[in-house]
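Part of the complex only, each chain left as placed.
Residue numbering begins at 1 within each chain, and the chains themselves are lettered A and B in the order written.
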Amino acid sequence: MPDPTLLEAFPTPTDAPLVIEHVAEEFTSVCPKTGHPDFGEVTVLFQPRAAKDGGVCVELKSLKIYFHSFRDEGIFYEAVTHQIRDDLNALMKPTWMRITTNWRGRGGIRSRIHADAGTVPHQ
Amino acid sequence: MPDPTLLEAFPTPTDAPLVIEHVAEEFTSVCPKTGHPDFGEVTVLFQPRAAKDGGVCVELKSLKIYFHSFRDEGIFYEAVTHQIRDDLNALMKPTWMRITTNWRGRGGIRSRIHADAGTVPHQ
């Protein structure tokens, strides 16, 4: 079951702005309608708050284990995307964040979903 | 025959904005003039209304089966595009939506058609 308590954070190491992107190429969950596995790629793009404002960054190994907690969850693409956004937003309260999930397709349809927190600058 | 009653929806899982793209790579219908099959790719891009506004998202397997209902329909490219836009708009009433059909060609000409609902932001 998706478990946000697996996520750990460490203090942002600086007051100057950082933009961070993590790409997990091997994400899997289960389709709640058919029970078949889904496979996709998850991208986490964000600007952490500054050190002087108590900003934190998600720790990478904990992010991997958190993603593994979706492995046996029956959950729609949209809800996966939304939950990752909400869990990481609760952890880090970043200046802004964009979660993108890109699914390899099932029955000839492939999908891509964005969910934002805050105002994402033009990429 | 294209059958919008095949489409199913589930509630948008969040009030925060999502942008969703589904790409069906294997769409086929029949040319109403020659009776020969047409082959193309259909892209559905939209932002669902928020959960708090009663927003819904199209369910993926039902979308696949809805697309299959065009298989034996004699219908022009333009009408395919327009009907998908209207059926999905009636189902979801999304904030905005763009349907794109991209056809592999017949007699050396290939075609691409867009139909929008609402105001599609700059991609």
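We adopt the following convention: contacts are C-beta pairs under 8 Å (C-beta built on N, C-alpha and C of every residue); 3 or more make two chains touch, one makes a residue touch a chain.
No experiment lies behind these values; they were computed from the predicted model shown.
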### Summary
For the entire assembly in this structure file, with 2 copies shown, the number of copies is 10
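Rule of thumb we're sticking to: only the chains that are shown with their structure count from here on.
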### Query
Which integer distance in Å separates the CA centroid of chain A from that of chain B?
27
### Touching residues on chain A, where the partner in the complex is chain B
31, 33-34, 76-79, 81-83, 85-86, 105-117
### Contact set on chain B toward chain A in their complex
10, 12-14, 16-26, 48, 57, 59-61, 63-64, 67
